[in-house]
Every structure is written in C-alpha cells, then in structure tokens.
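The structure follows.
The complex is shown incomplete by one protein chain, all other protein chains being positioned as in the whole.
Moving on, here comes chain A:
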C-alpha cells in the first residue's frame, strides 16, 4: 500500500505541470484574444499556389 504515496505524488505532480502550463499560457497572453486565432488558422497559404500557375502559364507560351 505504500505505493499510494508514490502514486499520489505522481498525480499531484502531473496536475501541477498542467497548472503551470495554464499559467504560462495566461501570462503570454494566449487567453487575451480567443477569437482571431480560430479564424487565422483557416486561411490558406496562397502565395506559392498563386505563383506556380503563373509560372506554368509562362511555360506554355
């Protein structure tokens, strides 16, 4: 049953890591704007996609 001491220690340590992660996120301002990042991730990286068809057009000519 002494295993319990170890297990509880582990579980608290794990919980503390998550708490620390939350603090870090809060401190670096990740909770300040909860809307924009969700939109931002949906944008495509269109730069290469747009330049490559142009190049292929040139090749055709």
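Assorted remarks:
FYI, a contact is a pair of C-beta atoms (placed from the backbone, for glycine too) under 8 Å apart; a residue touches a chain by one contact, two chains touch by 3 or more; residues count from 1.
Methods note: contacts and distances are computed from a predicted model.
Of "2Fe-2S iron-sulfur cluster-binding protein", "Xanthine dehydrogenase family protein subunit M", "Cu+-exporting ATPase" or "PTS sugar transporter subunit IIB", only "Cu+-exporting ATPase" is the UniProt protein name of the chain excluded from the display.
Seen from chain A, the chain kept out of the figure touches residues 1, 4-5, 8, 11-12, 15, 19, 22-23, 26-27, 31-33, 35-36, 39-40, 42-44, 46, 50.
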